[in-house]
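The following block contains the structure, expressed as structure tokens.
Each chain you see keeps its place in the complex, though not every chain is here.
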Amino acid sequence: VKDKFQVSWTIYVGWMPWDYAQQKGIIDKWAKKYDIEIEMVQVNDYIESINQYTVGKFDACMMTNMDALTIPAAGGVDSTALIMGDFSNGNDGIILKDKKTLADIKGQNVNLVELSVSHYLLARALESVNLSEKDLTVVNTSDADIVSAFTSNDVTAVTTWNPQLAAITSAENANLVFDSSKIPGEIIDMLVVHTDTLNDNPKLAKALTGAWFEVMSIMKKGDKEALTFMAEASGTDLAGYKSQLNSTKMFYDADEAVKFANSKELPATMKKVSEFSFEHGILGDGAPNAEFIGMEFPGGKTFGDPKNIKLRFVDTYVKMAAEGKL
Amino acid sequence: MKRLMNLRPSKGTAIFLGLLPFLLVAIMYLFASDARLAENPNDKLLPALTTFSEAIDRMAFTPSERTGEILFVQDTVSSLKRLGFGVLISAILALLMGIPLGLIPYVRNGLSPFVAAFSMVPPLAVLPILFIVFGMGEIAKVALIVIGVTPLIVRDLQQRVSEIPAEQLIKAQTLGGSTWTIVLRVILPQMLPRLFDAVRLTLGTAWIFLISAEAIAATEGLGYRIFLVRRYMSMDVILPYVAWITFLAFLFDFIIKKFTYKMFPWYTAGKETK
Amino acid sequence: MSLISVKNLYKEYGDNVVLEKLNLEIKEGEFCTLVGPSGCGKSTFLKMLLGQETPTRGTFLFEGKPFPKEPSVERGIVFQRYSVFSHLNVLENVMLGIELEKSRFFGKLFGAKRKEAKKIAMDMLESVGLENSAYKFPSELSGGMQQRLSIAQSLVKKPKLLLLDEPFGALDPGISADMHTLIQELWKKNNLTLVMVTHDLHEGFHLGTRLLVFDKIRHDPHAPDRFGATITYDIPISDTSETTLNKIDKSIKKREKNDN
């Protein structure tokens, strides 16, 4: 049992509310209520943030469902997805230069962050046109440089997320040929906590969940000041931030979040993700098959090896928020 | 007709010649920018001068709505603090290691291969370990600079110490110096100006590491800002920041050089001047 | 009792025999000059006197006791160059010797003690004719002035033995004449024992009280390193004549030609 916690976050449209909550004292308010201290640490490098969580530097961390599986869970760190705050509904996309349809991607070099959700999105997109990764070449490109990379003549196809996606789409010869709204609910942005820490300190979960939905209610009202604050922190303006929100399905109400956590699509999605990860060799070197890492869902459902459960999805605290018990 | 190598421009010509390439680059920029903007008025790669002045006004003269601070000032102060601490710690560590490494055979034999090997490790490749050891706060950023820069300075100082003529060291011993007092009165004072030179020459590397560190974990700083707006390709912010960094680097180089000349007149007396 | 006594001394570097069967007694107050062909081991011998090198075999005593194994304050040294400290001005260069002794921890004196040291150093500078350059840095001095400074530096320690390794070799001829006068004055005034290596036989002849010539007596043309040098002449200067000088000169020159 401890009373000081560190949570790392990264600049991304669905996670900016955390910065607002921190800066405006909402986190502190909720932490005080439960008699603990919570520090939100901004880490610019998304992977570094997860890595540091995985090695135990942070108690909780923001990451996508796929990264939660392949980094902490595959690294043997038992983790729990405490809040699923949103899913990408167009926030990730594939852009071709000049060409107009997804099938034209065949034979091209595709610049993207390898082994990330972009890679997953590409794989899902290729399935839809009966192509596979063998039909093209993936070029690992850092997310920070992908916008400028697109301006280079060598680059004809990219897969990326927002805000880079929007910056690239604004170019004249850029055509968005596929985006995550075609696979809704598969790229989920979550708050992940070490399972041990969570079990020992339910207060932490309560405080974080409470703070999160307080900000959600502010955003739901479309509070201009709050949105401007988040926009500026992410390096853009109100209009830019709003357009990013438009392609993000935020669960402003706790009810929605509870529903999503209990949906039967969630295990199906995680199965796909697990298979993709296994095929790309990122489930861990010892993984004999895609079921190697077990996952647990609300209501006791599981996927994969039940003796090796490393990733848990819970609705306990979101439900408390929905019921106003926090 | 004189040989080309014997022709010397007059003072006025020299100044004009010195400015010429800067002017050419500026003109080239304006043309390229115009051409791109004519094709696509929203092009972000080479913004027009007016776009720059707007961005500069926003960053350097208007307080941020979010924090009420002037971002540009805040970024500069944070970065310079990190750079300053990093370089200071590196310099002190380098003195503490370089002098024994150069002077004392036992230390040299024991540590020299290790320092040489260590200086070849690319720090950017072992970032996760560094962040584990130093945390994600200010210390980590300073530490990255220290780890990147210290081995360079140490090796330079070690080399310089071992170049001190044996005659001087023997003379100092016949004057009654112990190893300690010889370090204090003979070696250290001769190494100080060399240290300043070494710091000056590694400042470029220090900047690279500072920018890298800020791109990974920071909430303000020159490197952070560039990293942040790079995702939107806001060249109207990036280019002035780059110009500012270049200017600062130039300034420090100049100040340290002047300071060294001023503080250690005997040091420059021994150097070739032309 | 002799200040230095050397009996049957050998110095070898690996297979290279530099000095062999050296026998020598130097009494207090003597002014020995040491000449010989290049590479015959003059500097090596001086290094042994200084404690920088140790003999391979043989007896080697200083005041009847074994030689200290590292440089110490009893034995001063003046090299051909590099033996003044470029970061200290002339006065500080001379004061350093006092400061290193009196301040065991900082190597620096303050207040009244510093004033006292300064006075001693100033007197020393005066006796070598550098009183007007006390606040200059060595780089501002001519070669001759630097050598005077180096001598002053050593003398302030009042060494029992002062060693000089070609101290005037890098000076203009006019200037080295002045230096000869100076070193003789200082020797007389301070009651020094001096051993000075020189390349210039004339210098060796006209300074000092005793001339030592180092040379090889055995020579194996197929293995030049096999035999070392030893003392071939050891004569009080009063004994010397032009003919002796020419004889020695010829023998040295011949050896140097052979070696090239």
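As written, the chains take the letters A, B and C, and residue 1 is the first residue of each chain.
Everything that follows uses one rule, which is that a contact is a pair of C-beta atoms (placed from the backbone, for glycine too) under 8 Å apart; a residue touches a chain by one contact, two chains touch by 3 or more.
Note that this is a predicted model, so its numbers are computed, not measured.
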Exercise for the section: For the entire complex in this file, put down the subunit formula using the displayed labels. Expected result: A x1, B x2, C x2
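By our rule, only the chains that are shown with their structure count from here on.
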Practice task
Trace the shortest chain of touching neighbours from chain A to chain B and give its length in steps.
Solution key: 1
Fill in the blank from the handout: Taking each chain's centre as the mean of its CA atoms, the one lying farthest from the centre of chain B is chain C
Fill in the blank from the handout: So, in whole Å, the Cα centroid of chain A is separated from that of chain B by 37
Practice task
Can you check how far apart chain A and chain C are, centre to centre, with Cα atoms defining each centre and the answer in Å?
Solution key: 80
Practice task
Averaged over CA atoms, how far is the centre of chain B from the centre of chain C? Could you give it in whole Å?
Solution key: 47
Exercise for the section: Going by the contact rule at the top, pick out the chain B residues touching chain A in the complex. Expected result: 40, 42, 44-45, 64-66, 127-128, 131-132, 135-136, 214-219, 224, 227-234
Completion exercise
The chain A residues in contact with chain B across the complex are 8, 11, 23, 41-45, 48, 51-52, 55, 57, 143-145, 147-148, 151, 163-164, 167, 170-172, 228-229, 232-236, 240
Exercise for the section: Please give the residue numbers of chain B that touch chain C in the complex, ascending. Expected result: 165, 167-168, 170-178, 180-182, 184-186, 189-190, 264-267, 269-270
